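All protein chains but one are shown in place.
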Amino acid sequence: MSDIQLVGAPAGVEGAGFFATSLDKAVGLARANSLWPLPFATSCCGIEFMATMASHYDLSRFGAERLSFSPRQADLLMVMGTIAKKMGPVLRQVYLQMAEPRWVMAVGACASSGGIFDTYSVLQGIDEIIPVDVYVPGCPPRPEAIIDGFMGIQELVKTETLRRRDTPEYQKLLASYGIL
Amino acid sequence: MGKITNEELLTKINAQFADQLTEVGEPFGLLTLETTRENIIAVLSWLKTEPSLQFIFLTDITGIHYPENAGKEIGVIYHLHSLVNNIRIRLKVFLADGDVHIPTATTVWDGANWMERETYDFFGVLFDGHPDLRRILNVDDMTAFPMRKEFPLEDPNRVDKKDYFFGR
Partner (left out) sequence: MQNHPVYSDNDPQNELSTLNLGPTHPATHGVFQNVLQLDGERIVSGVSTIGYIHRAFEKIAEHRPFYQITPLTDRLNYCSSPINNMGWHMTVEKLLGIETPKRVDYLRVIVMELARISDHIICNGVLGVDTGAFTGFLYMMEHRESIYEIYEEVCGSRLTTNIGRIGGFERNFNAIAFAKLRKFLVDFPKTLKEFESLFNRNRIFVDRTKGVACVTAEDAISYSWSGPLLRAAGVDYDVRAMNPYSSYEDFDFEVPVGENGDVYARFLVRNEEMWQSLRIIEQALTKLEKEPTDIFHADVPEFYLPPKEEVYNNMEALIYHFKIVMGEVPTPATEVYHSVEGANGELGFYLVNDGGRSPYRLHFRRPSFINYQMYAPMSRGMLLSDAIINMSSLNVIAGELDA
């Protein structure tokens, strides 16, 4: 037996040549293990992300093989690094261009809350302009922590309803950010 | 240590510019001179082109704000380096707060372009003759000059920072 872990099947009825489960579990499984991240790397956390994508820590084991630099083709917006107030509108525009379903991960202390830079020019956390799903603290977080955050996103994706965009809570959240 | 000493350098400069430069000191071996904005470009070009000196490398241009020095609040500081003689020099020009004009050094070195834009962005120093004097690091519509002493470090419009927890 090899010690490589594969993704387990969801709860369902198994038989000879068929597997019956609910659609959202199957879709959640497919989505979670093939996320296309958009690495929005601005500063030092971006270098730790490069280390996470490199062969030692290898984020592609989790399905994030294909990085997308175009927001229209990305599922997961990973904001890594300090976002200055000058960059805020750019980040918001990138977020708005993403198609549903989309998730946001704030990697690092600066993206989560402004980090050590409590100054006039730094946005104190990206959740002032876009909704965030997972926060990964650290300055910079170790690749293991980034992977842990990524696995947290995978949990969210697996257990989410099929069309989150139609749920009233989500629409209220987006309305609070001024996103229609 | 270089091929000319600070004394020789000072003698040559005084021979050329008589009383237009005052010597401020030699902190840690770096000859520091002060001059006025009328002379600064002539001094810089002479230092660059004089064959025995050849200060061809402009290390940096930056600014400083002394709010207590009435009439000499804003300083513009040039660091030059002569690669051939391995000697550095620092020049300072002080300007009064209401009248922060100084001629640009982009006529002498191309590299002064962004250095002067940064000094304008942070201190409000207006470089006359600069090809493109606008803000470089801060947002374009900012009206204040953040490195001046009266500008606060933290964003005053923050609502989520409770003073109680910060001992204020």
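We call the chains A and B, going by the order they appear; numbering starts again at 1 in every chain.
Keep this in mind: a contact is a pair of C-beta atoms (placed from the backbone, for glycine too) under 8 Å apart; a residue touches a chain by one contact, two chains touch by 3 or more.
This structure is a prediction, so every number in the text was calculated from the model and none was measured.
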{"item": "Touch with the omitted chain, as defined above, among A:Leu59, A:Val122, A:Val136 or A:Val157", "value": "A:Val122"}
{"item": "Where the missing chain touches chain B, by residue", "value": "25, 27-28, 30, 32, 56-60, 62, 64-65, 77, 79, 83, 86, 88, 90, 109-111, 113-115, 118, 122, 135-139, 146-147, 151, 153"}
{"item": "Touching residues (missing chain, whole complex) on chain A", "value": "40, 42-44, 46-48, 50-51, 54-56, 69, 81-82, 84, 86-87, 90, 94, 116-117, 119-122, 139-140, 142"}
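Operating definition for what follows: only the chains that are shown with their structure count from here on.
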{"item": "Whole-Å gap between the CA centroids of chain A and chain B", "value": "45"}
{"item": "Chain B to chain A touching residues, read off their complex", "value": "138-139, 146, 151-155, 158, 160"}
{"item": "Sites on chain A touched by chain B in the complex", "value": "85-86, 118-121, 124"}
